[in-house]
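Every protein chain except one is present and positioned as in the full complex.
Let's turn to chain A:
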């Protein structure tokens, strides 16, 4: 009988990261803690040679080749790391892959930085939310929410993971977001 293997530091980090991501996605609007600040831990928990990645975050960009993921233009990517704070950024986001009705799983995952708890107040409804959830986000272009609603022609759409340091909030495509 082999001894029970112990998780190494990477396994612990990846497991904790995914627990935060899964918790945040299954309960949109709740804030979860990532094991490390920034999007790197999300990238390391999710990316491998099967992935096509677009990153506008320079420090992250340098770490992606080691995961084995291919670096591609945004419209081909399944994982996109970028800010959503400018009109130019929204142009890029408008071209992201939202999957198809046949294969909704091909919709991209968008990982954006923002400040959680300040700025634009938003109201969320949908699966994972008992009645209504309210959040505040700063650092996201005001037109982003209209764009997201257009892109999320359910079941097509994209998932948005929002990180603020080591805090994480997620919006699956099934969530309806209204500005209040």
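Here is the rule we use: a residue touches a chain if its C-beta (ideal position, glycine included) is under 8 Å from a C-beta of that chain, and two chains touch if they have at least 3 such contacts; residues count from 1.
The working rule: contacts and distances are computed from a predicted model.
> So one subunit is absent here. Using its UniProt record, which name fits best from "Heme exporter protein B", "Alpha-D-ribose 1-methylphosphonate 5-phosphate C-P lyase", "Amino acid ABC transporter permease" or "Sulfonate transport system ATP-binding protein"?
"Alpha-D-ribose 1-methylphosphonate 5-phosphate C-P lyase"
> Which residue, A:119, A:139 or A:155, contacts the hidden chain when the whole complex is considered?
A:155
> Residue-wise, where is chain A in contact with the chain that is not depicted?
Missing-chain contacts on chain A: residues 1-2, 4-8, 10-12, 14-16, 18-19, 21-22, 25-27, 45-51, 65-66, 68, 100-105, 107, 109, 127-130, 154-155, 157, 159, 172-174.
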